[in-house]
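Yeah, one chain of the complex is gone here, protein chain that is, but the others are all in their spots.
Up next, chain A:
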Amino acid sequence: MTNSETETDAPRQGGSGRRRSAPSVGSAARNISQMAIFAALVAVLGQVAAIPVGPVPITLQTLGVMLTGAVLGPWRGAGAMLLLNALTAAGMPLMSQGSGGLGVYAGPTAGFALGFIPGALVIGLIIQHRWPLSWWRTIVGVLLGAAVIYACGIPVMAYQLGISLQQALGVNLIFLPGDGLKAAMTVGITHSLARAYPAAFTGRR
């Protein structure tokens, strides 16, 4: 997997100082591996540790989505979610509770799956606006990102089920406590990760 484009404009080691932003490991390689492995992480979190709330088990998938935006930032975060959606559409059971395949996009939850992409983007944009992280920015980012996911998911559900937006919103109220808890967890985990492993956030700066 070579590629000529970057080879021409990135000088070899010891070359002139006209290097672009990336200081160490090839930035494309790192971006690709981070996006791929976070897509895998979100898939795994969709299968494990189901919290049974009512009849429907709730997974940690949205926790993974929010963390992807928070840790990888807007563009790689959105890229990871795009990968997750592409592989799901290709027939892998990567969404919550092992659902997958094109059926995900024919059902009422399609908007939520696709909403992961702008959701992670918004969370990343706000949280990683500046380093070091600030608590209030993280809280606002996570809440707005979750709101974006809902804003993508609810209209699709309303259209698919032939119910009004308010009614679809009402249906989703069951998931609100779980998602609120996961949003709070995201804030805590993001900040403890920033202390325990700051390289995750500062590596590319």
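The definition used in the following text is that a contact is a pair of C-beta atoms (placed from the backbone, for glycine too) under 8 Å apart; a residue touches a chain by one contact, two chains touch by 3 or more; residues count from 1.
Everything that follows uses one rule, which is that contacts and distances are computed from a predicted model.
Undergrad: So one subunit is absent here. Using its UniProt record, which name fits best from "Cyclic nucleotide-binding domain-containing protein", "Integral membrane protein", "Acyl-CoA dehydrogenase" or "Biotin transport system permease protein"?
TA: This omitted chain is identified in its UniProt record as "Biotin transport system permease protein".
Undergrad: Could you pull out which residues of chain A are in touch with the chain that's been left out?
TA: Residues touching the hidden chain, for chain A, are 1-3, 5-7, 10, 25-30, 32-41, 43-45, 47-49, 55-57, 60, 63, 67, 71, 79, 83-84, 86-87, 89-94, 97-109, 160-164, 167-168, 170-171, 181, 185, 188-189, 192-193, 196-197, 199-200.
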